[in-house]
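This is the structure, below, for whatever I ask next.
For this depiction, one protein chain was excluded, whereas all remaining protein chains were kept in their positions.
Then we have subunit A:
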Amino acid sequence: MSNVRISNGSPTLERMEARQSEYPKPSACRNLFGPVHREELSRDLMKHRQDMEEACQRKWNFDFTNHMPLAGRFEWQAVEKGSSPEFYFRPPRPPKVACRSAPHESLDVNGNCPTVIVVGFQGNSEDAHFVDQKTDVSENHTDLAEQCTGQRKRPATDDSSPQPKRANTTEEEVSEEPPSASSVEQTPKKSSPRRRQT
């Protein structure tokens, strides 16, 4: 069974072996160059972001903030709702719970702005429509909690040794485990395959 998994070229075979905990060791947690000036940093980063947005607006002659086309070399045109790939309509992955503390709610944990995706635009036409990606983010919250606290890969063997085989465990049984801290830690990878189906 074990030969299913790793290509023979994988360099990291040895690293499956027991190693120190996956949680940050205090010695590795260090501030290297002194305190960061928070306000200044946030100001500078905001400035960079504005510059980027302006550059994009110029490049595509499109006002991304107000979702309006501007005059320029590109001619923006609306498309029928069903005619573009499903990908553009699918709601985004909900933001991770642990990141709620971040004051910039405009970024999710992957650095994506929850912007409105413009599917198309056509003059004053009624059927010009935008898909607001901000809607519906509540689904699968538990999965996300799992993801946030989720284990890194290559679990140390001391974690996994007591239950190396899941052969007789059905998927349902696994997912019905209460979302206690320990089960969250042990089944983080369940979440990704399941989430993909949604």
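Following the convention adopted for this analysis, a residue touches a chain if its C-beta (ideal position, glycine included) is under 8 Å from a C-beta of that chain, and two chains touch if they have at least 3 such contacts; residues count from 1.
One rule holds in what follows: contacts and distances are computed from a predicted model.
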Checklist entry - For the chain omitted from this view, which of "GPI transamidase component GPI16", "Charged multivesicular body protein 6-like", "Cyclin D1" or "GATOR2 complex protein WDR24" is its UniProt protein name? => result "Cyclin D1"
Checklist entry - Of A:N31, A:N66 or A:S83, which sits in contact with the chain we cannot see? => result A:N31
Item to check | Touching residues (missing chain, whole complex) on subunit A | outcome: 1-2, 4-12, 14-15, 19-20, 22, 24-25, 27-37, 41-42, 45-46, 48-49, 52, 98-99, 101-104, 107, 109-111, 148, 150-154, 160, 164-167, 169, 188-190, 192-193
